[in-house]
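Only a single protein chain was left out; the remaining protein chains are all shown in position.
On to chain A.
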Amino acid sequence: MASVFSASIPQEAPGYSFNHLSSGTREHAFNPYTDNGGSTLGISGADFTIFAGDTRSTSGYNINTRYAPKLFKIGGEGPSNENARIVLSVVGFAADGNALKERLDTVVKMYKYQHGKPMTVAACAQRLSHILYSKRFFPYYVHAILGGLDEDGKGALYSYDPVGSYEREQCRAAGSASSLIMPFLDNQVNFKNQYVPGSGVGHALEQRVPEPLPRKDVEQLVKDAFTSATERQIEVGDGLQMMTITKDGIEEVYSPLKKD
């Protein structure tokens, strides 16, 4: 605006209102992403996989709602996804998370209609990677964790980055409190920095060998992780949604977290 009233220094040749060259890059005011906060985690055991996520949704310092689930059953029947055997957790930009969930759910359902058998977790995991990578240059801004039971009945857990890199793991924390929860899980699930007492000194110390944990222990770890994360991360809290996949199906439990 100011330039309208302040004429520039007189030049040899007249200046014109149009450019002969393109005027460089222009800034776009619209940002298609936001962060809705929250955290998720998944742990696989010998014959089960547990998922957990807090139910708070935020935008900035505001709490949108105290109950917005981040855990979804995939490929079940009907609107409530009955008899589903796969769980997807998404954290990050919630609108992208929902779009991703709907796409994967449709794919898994179509697979069942076309092949007459449910999709394996490994196949579903690879499909999810492809879906994420298909939007490599306008990504779904989410950290996804997918899991269920593999073909041997063992707990299976796959974690993803927003553009589809994935690997199978024992445990994974994602979202705004992942930096608080993941080191705790490394120590308590994979026994990192734990050594066999009296096994030696210095480099001779023997690493404690990780083994699949019983379900009760894992459930307690999950609860401890989230009550602690709620204390230190303002975007985490309100409620804890847990889903456990076993050979009998998916059990869902909700328990309260601090609402402050």
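Keep in mind that, in the parts below, a residue touches a chain if its C-beta (ideal position, glycine included) is under 8 Å from a C-beta of that chain, and two chains touch if they have at least 3 such contacts; residues count from 1.
The criterion applied here is as follows: contacts and distances are computed from a predicted model.
Q: Considering only the chain that is not displayed, what protein name does its UniProt record carry among "Proteasome subunit beta", "Presenilin", "Ragulator complex protein LAMTOR1" or "HORMA domain-containing protein"?
A: "Proteasome subunit beta"
Q: Which of A:65, A:179 or A:220 sits in contact with the chain that's absent?
A: Reading the full complex, the residue touching the unseen chain is A:65.
Q: Using the definition of touch stated at the top, determine which of A:99, A:122, A:163 or A:182 touches the missing chain.
A: Once the missing chain is taken into account, the touching residue is A:99.
Q: Write the list of chain A residues that the hidden chain touches.
A: 3-11, 14-19, 23, 26, 28-30, 32-34, 36, 57, 59, 62, 64-68, 93-95, 98-99, 138
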